[in-house]
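Note that one protein chain is taken out, while the other chains of the complex remain in position.
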Amino acid sequence: MKNEKQKALINLKKSKSLIETIIKMMEEDQYCINIMQQNLAVIGLLKSANQILMEGHLHHCFANALESNQEKRKAEMIEEILTVTKLLNR
Amino acid sequence: MKNEKQKALINLKKSKSLIETIIKMMEEDQYCINIMQQNLAVIGLLKSANQILMEGHLHHCFANALESNQEKRKAEMIEEILTVTKLLNR
Amino acid sequence: MKNEKQKALINLKKSKSLIETIIKMMEEDQYCINIMQQNLAVIGLLKSANQILMEGHLHHCFANALESNQEKRKAEMIEEILTVTKLLNR
Partner (left out) sequence: MKNEKQKALINLKKSKSLIETIIKMMEEDQYCINIMQQNLAVIGLLKSANQILMEGHLHHCFANALESNQEKRKAEMIEEILTVTKLLNR
């Protein structure tokens, strides 16, 4: 696994553990504002994981494809990046 | 538990299960773009949970405080809402 | 005009002037990445204006309504705030 994926994995594991805490907070009927703040913290972790994954993708998968002569694959990868930036952009 | 919190809880549980899938995808070194798309799906679920929690908060906790005469508490609650919209706004 | 509205107005005027610069950059066919960065700077200014307006709204319009006994108006204002947080949340 690439360095970036490992960093992103740490963020994902933190997110999972934080979501478990939030579910518990909700089951204990804790205060909504506190739950929302934790929820927004998970969103922050996942956004950061996403940026790290994008870095890994462009530096490795994409950079490798660029060195090859697979024109069709390069064009496909450009569309994939646009699909992700479109979702990010929302 | 209020109706809204129950709906938000369903979203949180879906998010947890999807994050577990993503962690597995990463451990199996699956394709980054697929991982990012799942990751963005979780962000979507959590944002939706947040809006549902905000609805519950304004309709119940906040509406109750409005009916009381606790002026200090009302002012505090306004600041809490602003804290959350500030984070949302990022 | 309230203090917050004046601050937000400054952001709006900066945004207008920056958008004029961006339109000029586009008409001169300048580099897309530079245009996107300026574009994202305007989005930042507008988000910040929005948070300032929300602060003004909750501190003044909303706080005034709370002190009145217009129950229907209070309920309406809660729905208005939710409409805006829903858009913010996207």
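Letters A, B and C mark the chains in the order given here, with residues in each chain numbered from 1 onward.
In this text, a contact is a pair of C-beta atoms (placed from the backbone, for glycine too) under 8 Å apart; a residue touches a chain by one contact, two chains touch by 3 or more.
Computed from a predicted model, the values in this text were never measured in an experiment.
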Next item on the list: Using the whole complex, pick out the displayed chains that touch the missing one.
Entry: A, C
Next item on the list: Could you list which residues of chain C touch the chain missing from the display?
Entry: 1, 5, 8-9, 12-13, 15-16, 19-20, 22-23, 26-27, 29, 31-33, 35-37, 39-40, 42-43, 46-47, 49-50, 53-54, 56-57, 61, 80-81, 83-84, 87-88
Checklist line | In chain A, positions touching the absent partner | finding: 47-48, 50-51, 54-55, 58-59, 62-63, 66, 74-75, 78, 81-82, 84-86, 88-90
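One rule holds in what follows: only the chains that are shown with their structure count from here on.
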Margin query: Using the definition of touching given at the top, classify the network of chains in this structure as line, ring, star, complete or other.
Written below: line
Check: Cα centroid separation between chain B and chain C, in whole Å?
Finding: 22
Item checked: Intercentroid distance (Cα basis), chain B paired with chain A, Å -> 17
Note to self: From the mean C-alpha coordinate of chain A to that of chain C, what's the distance rounded to whole Å?
What the structure shows: 28
Notebook entry, point to check: For chain B, which residues are shared contacts with two or more other chains?
Noted result: 47, 50, 54, 81, 84, 88
